[in-house]
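Only one protein chain is missing from this complex, and each of the others stays in its spot.
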Amino acid sequence: MMHSAAPYKRRAYYYETDKMGIVHHSNYIRWFEEARLDSMGQTGLNYGSMEKTGIIMPVTNVSCRYIVSVRFDEEVEIFTKLSYFDGIRAAYSYEIYKDGGILAACGESGHCFLDEITRMPVSLKKKYPDFYEEGLSLVEGRTI
Amino acid sequence: MMHSAAPYKRRAYYYETDKMGIVHHSNYIRWFEEARLDSMGQTGLNYGSMEKTGIIMPVTNVSCRYIVSVRFDEEVEIFTKLSYFDGIRAAYSYEIYKDGGILAACGESGHCFLDEITRMPVSLKKKYPDFYEEGLSLVEGRTI
Amino acid sequence: MMHSAAPYKRRAYYYETDKMGIVHHSNYIRWFEEARLDSMGQTGLNYGSMEKTGIIMPVTNVSCRYIVSVRFDEEVEIFTKLSYFDGIRAAYSYEIYKDGGILAACGESGHCFLDEITRMPVSLKKKYPDFYEEGLSLVEGRTI
Partner (left out) sequence: MMHSAAPYKRRAYYYETDKMGIVHHSNYIRWFEEARLDSMGQTGLNYGSMEKTGIIMPVTNVSCRYIVSVRFDEEVEIFTKLSYFDGIRAAYSYEIYKDGGILAACGESGHCFLDEITRMPVSLKKKYPDFYEEGLSLVEGRTI
């Protein structure tokens, strides 16, 4: 996996655990979001700025595979990669590591771009060209 | 405690527990909100409707005292009472019972009424007279 | 889809929304859990009871596809189906409907059965035969 940004680091919070004594699986979906927004910020295109231009990027699908449990106070490193981008839709993939190299979980999320008011799809190429160019330059496998 | 509405019932969800094996204390604050909005709905004044008129009711303070732990799948009954209301501010008090009568927790929340756009205080007496009258009729200890 | 239990109903809570004004996507994963545990309870095999016998059922993978947003206070009906079961692993599929028939989201979750103490896989056939038989009778496509 080629990593397009510095990994996102954080610890597992106590309130994220459940009675099994491990981080509840739903929280990994939230960690993906944290890592994605951190990754976007590192490319100079802050998601908050994007929303201020009236464009939102809701999640259209998400998946996660849980491999090794994460426990309270353990530090994780999350690698995020823009795996698909065409200005209409985008997809990110994630790998969560703990203990300096153990793959704890991996997953993906799909997104579209909508006008915040109308909730209709927007083309970033027209509406947010800076992000469009940035997206093209980041996406894996871009050949042109 | 005089209860102004039917209690709000729900079970403790698995994801609400933490590694102590009990419901995490932060969730009681969320349960208070569930119970408050349910209680408002019972009086015929739905909070969703209120927001649609452009008025929001943020929380200005909250407190909770934890007495007996609640565990996964236990059913709780939450009694909500409007304890203060003057059309500018409101306060609710809560009692959470389990096992048909054991007081598990109690608490309070304070609220103001704001214009959703300007985020400035509004007087319900002028802006939402129906709710104002309803509030006056519900608040405990109203003497006229 | 053949539904093996009565659907699980609940409303979207205020705290489940995010600044897009819709239920945050991570909460659907929690709703799946609520629905799954409710569904298990309906079959007479309560997950709480299962954990008391020392068996836990962690999530090995989860996925969700988001079709129509759910908003605050909207009621959803969640249909849960045991789609795979062999006593070692299980999978559930979910459909979330709103407004009496609009498919809002669908997804799946995979599970294994572990000894709570050792965290090693257990065979329900040996350790929890009642659940094993129940599982076999519930799983779709069982031909024997």
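The letters A, B and C name the chains in turn, as written, and every chain counts its residues from 1.
As a working rule, a residue touches a chain if its C-beta (ideal position, glycine included) is under 8 Å from a C-beta of that chain, and two chains touch if they have at least 3 such contacts.
Here the structure is a predicted model, which is why all the values come from computation and not from measurement.
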item: Full-complex contact with the absent chain, from A:D18, A:E33, A:E95 or A:E108; value: A:E33
item: Per the touch definition above, residue among B:I56, B:A91 or B:V139 touching the missing chain; value: B:I56
item: In subunit A, positions touching the absent partner; value: 13-15, 30, 33-34, 37, 46-48, 72-73
item: Missing-partner contacts on subunit B, residue numbers; value: 19-20, 22, 25-27, 29-30, 33, 51, 56, 58-66, 69, 116
item: Residue numbers in subunit C that touch the chain omitted from display; value: 14-15, 17-19, 21-22, 24, 26, 72
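Convention: only the chains that are shown with their structure count from here on.
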item: Greatest separation from subunit A - chain, by CA centre; value: B
item: Top-ranked pair of chains - ranking by C-beta pairs in contact; value: A-C
item: Where subunit B and subunit C are represented by their mean Cα positions, the distance between them in whole Å; value: 29
item: Intercentroid distance (Cα basis), subunit C paired with subunit A, Å; value: 25
item: Residues of subunit A whose C-beta touches two or more other chains; value: 19, 22, 26
